[in-house]
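Have a look at the structure that comes next, please.
Partial complex: the chains shown occupy the same locations as in the complete assembly.
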Amino acid sequence: DKVTLQLKWVAQAQFAGYFVAKDKGFYEEAGLDVEIKPGGPDIAPEQVIAGGGADVIVDWMGGALAAREKGVGLVNIAQPYKKAGMELVCPADGPIKTEADFKGHTLGVWFYGNEYPFFAWMNKLGLSTEGGADGVTVLKQSFDVQPLIQKQADCISVMTYNEYWQLIDAGYKPEDLIVFNYSEMGNDLLEDGLYAMEDKLKDPAFAETMVKFVKASMKGWEYAIANPDEAAGIVMDNGGQDENHQKRMMGEVAKLIGEPDAKLIPEAYERTAKALLDQKIITKQPEGAWTSEITDKM
Amino acid sequence: MQVGRFVHDRLLPIGTILLVIVLAWYVAAYAMNAPFQRDTDRRAGVTPTSSEFLVKTMSQPKPTMPAPHQVVENLWKNTLTVKPWSKRSLVYHAWITLSATLSGFAMGTALGVLIAIGIVHIPALDRSFLPWIIASQTIPILAIAPMIIVLLSAIGITGLLPKALISTYLSFFPVAVGMVKGLRSPDVLHLDLMRTYSANKVQTLWKLRIPASVPFFFTSMKVAIAASLIGAIVGELPTGAVAGIGSKLLAGSYYSQTIDIFAALIAGSIVAILLVTLVDLAGRFVNARMGARQP
Amino acid sequence: MNPVISAQNLDLTFTTNDGPVHALSDITLDIDKGEFVSLIGPSGCGKTTLLRVIADLEQPTGGSISVNGMTPEQARIHRAYGYVFQQAALFPWRTIADNIALPLEVMGIAAAERATRVRDNMALVDLMGFENKFPWQLSGGMQQRASIARALSVQPDMLLMDEPFGALDEIVRDHLNSQLLKLWAKTQKTVVFVTHSIPEAVYLSTRIVVMSPRPGRIHSIIDCNLGADRPLDIRETPEFLAIAHQVREGLREGHSYEG
Amino acid sequence: MSAIRPNWQALAALVATLYALTALPFTATMGPALSLAVAALLAAGAILSMLRAARPIETTILAIASFGAAAMLLAGLTGAFGTANAGYFASLAAAWLLGWRLVTVLSGDGSHGDKGSSLVAIAVPALFGIWVLILWECIVRGAGVPFVLLPPPSAIGLRIAGSLPILAADFRQTVLKAVLFGYVVGSLAGFLVAILADRFRFLANGLLPIGNMVSALPMIGIAPIMVIWFGFDWQSKAAVVVVMTFFPMLVNTLAGLAASGDMERDLMRTYGAGHWQVLVKLRLQAAMPFIFNALKINSTLALIGAIVAEFFGTPIVGMGFRISTEVGRMNLDMVWAEIALAAIVGSLFYGGLALLERAVTFWHPSYRR
């Protein structure tokens, strides 16, 4: 069977499991012919799947639920990432040491569906995001760490497995940085999950294919976690950049995945949905936005 | 004589200006890289001498502003030391972009000329269509490029064509605007002459309007080719940065590899200048064929 | 016989940024087939405008006109005439030979025939050897001759000529005058001819229309049938000089000041 | 002279209507009666419009038939998302063909006499636009295109009405700050460099190739760099606009400066006029049509440039920011609201330039016909 997977981002170790599964023939063993489409900052996987360009996508829960409300019947069928990798980092010699110092400062945030955890957090802290002395000024951050190096922002968003290491490469030592990790603060929203269309899932044949797909993918993840260097090499072969960086990323990603069983933890889902509701990113409690049917059959 | 003129008219001025630019560039590189270097040194607890410091600002791995020699080195490495068709070669990426640019440019020019011809001849088009063409151009292409690519790939069109279409979209407009003016630029007397022959519209177009619009045509094409290049690069972004100058830019910016960005930019501009020069040469050739007075 | 050109009470007013210009007023004129009519009159009196109305390049604001029994527009579409403009109006991107071939191309005449006609007419106006030059490489008079050759190459039944020989020296002019006369006698063309030269008008025409300005109108129409065969030295005969004198008087009367 | 004056639009409309009759009813909620009424109206309009009637009567018939049918077709979509059948689209095409005929009749055949009426000059493009919207609405809703791919214009209109303050703030940030500044500076710079390059051959030979190169730089590449250099606020966007508008102006001004006639230049030489006098009194005048070309092209380029530049680092206001983030949130109606704003601003800008051009280059042959 043919399956098209749309990634959320460019080819990098963040998606190593899928590349490994393909490269190592796990998909083929399961009788699947999988095409992996890399993403990028201008690609909304939700749009791709709505337009019929993909069968299954890697997406964050925030984006998926927002799209669901707009009529794209996305359903979470598996959640390989147990923890969120996003954090906010500030230079230790800067003005911000704790949450209490945010007032009146500029914070770099990613948008394009990645801004929800930040706004949920600020909401919790009771800080306005409209700037001014009592709030924070939000800078729409490009997908790199320049705003911090250029001192355009006092803190910026990074992923543990990616931009954080760019800062380290740029000469910051871990002790030079103050880190606010969304998972540790309990503010995390579910990241890279696998989503498919509701109406297609009603077709048992498709559901069956998805079971095979998720199973083979998790086998890929398992292999990648066990052989990080080889996995990084496979990513490089598929268009990744900077091999050392990919190796490090593989290591960090392994921490977020933990046990590769792909099962969604309902509490994490509830927390995500509530945060989105609180910020009015979605207006009503989502129904049927996830299913354990696929993972149960594995 | 020929060589001497070439040196005097081309090499010398270009060389001088390049030299000035390179010097300014070094100064800028120093100025922009210095603050970060100071921070790094402070964190590392070292106090370099000023000459050491200068060298450091010129050799950061991810500088704010890469120094010219870093870019040249990168260019060298990525063009001459790898096989031109390997994925690491800028030549390969430049070729990908160039092919999309050229096909987009060809389609855009053809479309622009057709639209201009329509507007000049059909009053209904002039009145109803032109305002909407203008409006269409104000739609930020980057916003809808992903949608276009998604839609096209949904109906099975992938590869060169979607990129070329975005190029077309950006490049037809300068041509259309310029050609509307150009096709309307013939002398009133010459139009009268064609009237006395009761020449039909096609003949007037072919024998009078098009030759008279030649200066506008080539000028518009130069602008259009630059626009096509932008279109091709924009079109490369939503395809997941697989190949092309656009993908190199994108990949470079994910990892703050400023040197890569600059190298890709320079590769892009070399492609651009090549294309603009080609159009310019074609313009000169046609002009000479049309008996223009030699300066 | 029906007149080839028949104008009744023609009126033409240009609207310009600072008020209307009354260029033609109450022009009534019939021209028969085979006639050679010269228009003569002070600068700015409307000769060109009248010619342009006949050629359907300008719309009259009053009165009516027919050409070959049709409207000027139909006549133009039927390619009833050849027009020589006051300016040469050559296309700068075409060589002289190509410029002369232009109307033939438009009319779809075969290449071989085109080449013959171009050659013949270039010879007629003495431009051999300049086939491959571009217009700006020619002197003013040569450009004018090229434009004459272009109009003649069409071989129309009717010729509208606006000061075709203005920029030519006496010798060439005499030569072309007699060539034109020969052509006219041979082919029975109708010619409407604008000139400033009284001798030229008298020498060539069957009738001379003297116009006067502001607004442009017909001052008088002078018959001048000097017979079909006119050697150049007819210009010294008393009849000739008498007609010339008559034209000069008419011209002078129409003028606002005395020379 | 027969009483019927056929034209292809009406004939095609008739054919389409006949086809539509084979597929009644058109949508899930559109009863056969209403569907039949649409077809009848279209057929009547097509036939009546071909009678040799006076122009006002013909336009009235066409307007009633095409817009009446369109209104009924739109009404037939309520609660019928994605259920329209081939008959529906055939009648839609028929209505549109009659609308096209209307535009053709209104704009006349270009002959003398029917120029001028400013009402027609506005009505014709407006009609065209209205039809674009009607087709868009009917196709999107009738065929059930997912909202996240393309929202219908009605939703976009609602969103515009509901988001005026946001749109105003974005307009201020993007247009009034980045675009205006960048447009003026970029065009001016291109113009001045062209003037200098024209004066000093050395500069022309040296600077032009490099100028070409810099200006043909893909803006995607320069936008992040500009953010690094000029900060994330509007200044970096203006810088992108400067770079983008520079080249068209440079190229066009240079071409324009070469456009004056040899004779006119010789004339100025006989006056012993200096370079600058020839420039001001002759060559710049002759260059004006080219310069206006550049200004027109730049007016749209500047807008695109500023918006795209905001896809990179920016404060959280601005049209480009809104577009990129709302795409991420699947609020496609907001995206299109911003696009509509950009289109309106760009068209007004362009229209103003066209008027100015007519005033400045009134002498150009293109305006004398």
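A, B, C and D are the chain letters, set down in written order, and residue numbers restart from 1 in every chain.
Everything that follows uses one rule, which is that a contact is a pair of C-beta atoms (placed from the backbone, for glycine too) under 8 Å apart; a residue touches a chain by one contact, two chains touch by 3 or more.
Since the model is a prediction, treat every value here as computed from it, not as a measurement.
You only see one copy of each chain, but the structure file as a whole lists A x1, B x1, C x2, D x1.
Assume only the chains that are shown with their structure count from here on.
When every pair of chains is scored by its C-beta contact pairs, the maximum goes to B-D. When chain centres are taken as C-alpha averages, the shortest distance to the whole-protein C-alpha average belongs to D. When every chain is reduced to the mean of its CA atoms, the largest separation from subunit B belongs to C. The distance from the centre of subunit B to the centre of subunit D, with each centre set as the mean of the Cα atoms, comes to 23 Å. Mean C-alpha position of subunit B lies 53 Å from that of subunit C. Residue positions of subunit D touching 2 or more other chains, listed in rising order: 149, 224, 228, 262, 311, 324, 327. Counting only residues that touch two or more partner chains, subunit C has 136.
Those residues of subunit B lying in contact with subunit A across their complex are 35-36, 39-40, 43-44, 61-62, 64, 87, 142, 145-147, 150-151, 153-154, 237-242, 250-251, 253-257. Interface residues of subunit A, counted against subunit D in their complex, comprise 41-42, 44, 46-47, 50-51, 63, 66-67, 69-72, 108, 111-115, 129, 137-142, 144, 146-147, 150, 152, 281. Against subunit B, in their complex, subunit D makes its touches with residues 103-104, 107-110, 120-121, 124-125, 127-129, 132, 149-150, 201-207, 209-210, 212-222, 224-225, 228-229, 247-248, 251-252, 255, 258-259, 262, 289-290, 292-294, 296-297, 300-301, 303-304, 307-308, 311, 319-320, 323-324, 327, 335, 339, 342-347, 350-351, 364-366, 368-369.
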